[in-house]
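Selected chains only, in their assembly positions.
Chains: A and B, in written order; residue numbering restarts at 1 for each.
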Amino acid sequence: MSDDWFHLLNTVSIAFFAISGALVAYEEEVDSFGVIVLAVITAVGGGTLRDVLLDQPIFWIDKPDYLYSTYGAIIVTVILIRLNSGISNTLMIGFDAFGLALYNVIGIEKALINETGMAVAITLGTVTAIFGGLMRDVIARKVPLVMRCELYATACIAGGLVYAGMLYAGAPYLWCILASLVTTVSLRLGALKWGWRVPIFKKDIPE
Amino acid sequence: MSDDWFHLLNTVSIAFFAISGALVAYEEEVDSFGVIVLAVITAVGGGTLRDVLLDQPIFWIDKPDYLYSTYGAIIVTVILIRLNSGISNTLMIGFDAFGLALYNVIGIEKALINETGMAVAITLGTVTAIFGGLMRDVIARKVPLVMRCELYATACIAGGLVYAGMLYAGAPYLWCILASLVTTVSLRLGALKWGWRVPIFKKDIPE
């Protein structure tokens, strides 16, 4: 993946998570600059963990542009919320889904560039995609999205497997990335809309 | 900032957060050495994150003195609580405020020494100042102080901006540090006493 693409995707995914963080802050009645802190942690949390684990320079310390994009996304979100107070929870989950898919594929890419194996890359993609939203939900004392039944981690892992499959099949980078994004987002949103599940435990045997 | 000053401020801020952690442990009826774990995580959590993000040696691994100060502060706090069982929550919030202000300015300083820009330094100062207390509150299952309305993150960011403003104006280091500390502590304690707020959302438009 060229640096420009990487930069663009990273900026978009950070903005999506920043928006989701600001929406949660609004819902939970945080006020003052606590909103900014929650949104910043959501936006850069996963990527920070990724860079720490890969022993790379932290992306937002290395290139402060990412921080400016985050602040920009937060300010725009706050203004929109003030203009339009009927923002729904659905919107938050939508932004979270796109951020999740992007972060997942960026995590896999960055792991592979740093010469990890594919199993490590898929694990790292999933964990870093989930991490920012997980911190957002833990700090806001909500049930983390990953703990609910609607294909959250599953969508990341599936996106990772699609990426790996297409890469081994020799598809060009951009196609792998697009296929992975489409897989993750459509599984996640489909699960929310039609209640798709992958039951791992079957609790109801006794009845 | 000379190394001696850095060492002194760091030790004091760690002690303040250690005390706040021990007080929360007392309130939440933790007992046995869980008290020590909660206090240690509160005390060194923020600084550990700071050093990890800046890719510096972790301060308490590099210089074990910091760990001894932490244990000392915890032991003294436990003894005082045993002697005087009517410790109030106000005291915890006071120690937290001083720890917050100190950690904020130390974070900014250490970021600038490592040649980050000012926006990164202020973000890092705020995040690392908040982090120890955030982990304390999450582990103890309390509403994190940063999620309440009383100028918590705001006080850190304001302290960072004052520091940056005075530094650009050419003031000597020690003055910048002092002005930042006074700003953060007085905003934080003033907000608690007089209910100061910076309303970012205006929820009551419809009424």
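We take it that a residue touches a chain if its C-beta (ideal position, glycine included) is under 8 Å from a C-beta of that chain, and two chains touch if they have at least 3 such contacts.
These figures come from a predicted structure and were not determined experimentally.
Of the identical protein chains in this complex, 2 are displayed in place, while the full assembly in this structure file contains 3 copies of the same sequence.
What we mean here is this: only the chains that are shown with their structure count from here on.
Chain centres here are Cα means. That of chain A falls 29 Å from that of chain B. On the chain B side of its complex with chain A, the touching residues are 52-55, 111, 116-117, 119-120, 123-124, 126-127, 130, 134, 138, 143-144, 146-154, 157, 197-203, 205-206. Put simply, chain A touches chain B in their complex at residues 26, 28-38, 40-41, 48, 52, 57-58, 60-61, 64, 67-68, 78, 81-82, 85, 138-141.
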